[in-house]
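If you scroll down you'll find the structure; I have some questions about it.
Yeah, one chain of the complex is gone here, protein chain that is, but the others are all in their spots.
Then we have chain A:
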Amino acid sequence: MTSTTPEKRLTTSAMIASFADPGQRTTSAPFGHALNRLAEQRPEVVGLSADLAKYTDMHVFRDAHPDRFFQMGMAEQSLLGTAAGMAEVGLVPFASTYSVFATRRAYDFLCLDIAEPGLNVNVVGALPGLTTGYGPSHQATEDLAILRGCPGLTVVDPCDSVDIEQAVPALADHPGPTYLRLLRGAVPTVLDEYDYRFELGKAAELRTGRDVVLISTGLMTMRALQAAARLEADHVDVAVLHVPTIKPLDTEAVLRAARTDRLVVTLENHTVVGGLAEAVASTLAFAGATTRVVPIALPDEFLAAGALPTLHDRYGLSTDAVVARVRGELGGGTAPRWVPEPAPATA
């Protein structure tokens, strides 16, 4: 499992880890600033956090609207119960914590106090999937699997700062409960280079291509776009269908994308169980389509702790890993398992 040799390796630096590539264009705290803009138009919008305002970009809202921010302490069940109570009385709460705590710890409250009455509560979960090297306690690898099973809940997995900025007002406008997989801090800015607008419940084709279609969600859309550009150099024509809303799924767009003779690959920052891959696969099967789906997703395991780039390579989410996987699938026969380079020997 682990070695005892004391040698310098990449370090976790868990709390500041960012999945942005070095030198990539980023936007600072897009969620906090979008919430501030929304709050100026809608006085009923309020913010809550469970001792994680600073770590979910909610501090931006807290500092701008101290009278509309409610600190609930590190008590996630109470956080979501409180948000439900506020919505019952007519406020539109955005409640933030880490995804693991919103789903694992407080799911009963999300399900019964928020979703069952169909309240306009917007749950905001940071560190979705594998976005921290801190280990299973902080890696929300199965949040989509849990929440897809919740009736009436809208689930959004944004790709970048553009998605987040446009999703925030859309989530508030949506009358029912929502869950946003938050990307925080310095968030990559990618989608402004495309003819794209976030639309709740809608998938968007960001690139067309004849050989392969990558159906992706969340930050994996960024990786899909990078992989598509790299494969283009090899004369492989790759389409990218971005699916920011996981539930309700844009099944028409998925079926349209899959009903061709292209290789269909799904990409998600989530376990292969119960996320986008299975949502797409069931959509196809339920419609009688027999297309094979190649899932790029996290394995059905508790993941390791470590530096984020190392882990993204190891678990197949890095652009290199995606490119290798697609090439392997196109090469026919069994795809070679992606084996990452050993981590560079720097601290």
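Some observations on this one:
Assume a residue touches a chain if its C-beta (ideal position, glycine included) is under 8 Å from a C-beta of that chain, and two chains touch if they have at least 3 such contacts; residues count from 1.
Operating definition for what follows: contacts and distances are computed from a predicted model.
A chain of the complex is left out here; the name its UniProt entry carries, from "Cytochrome c oxidase subunit 1", "ABC transporter ATP-binding protein", "Transketolase subunit A" or "NADH dehydrogenase I subunit F/NADH-quinone oxidoreductase subunit F", is "Transketolase subunit A".
Of the options A:54, A:197 or A:259, the residue whose C-beta touches the omitted chain is A:54.
Touching the chain that is not shown, out of A:33, A:68 or A:138: A:138 (per the contact rule at the top). Within the full complex, the residue among A:11, A:28 or A:282 touching the omitted chain is A:11.
Where chain A meets the missing chain, the touching residues are 1-16, 49-55, 59, 71-75, 77-78, 100-101, 104-105, 133-138, 305-307, 310, 343, 347.
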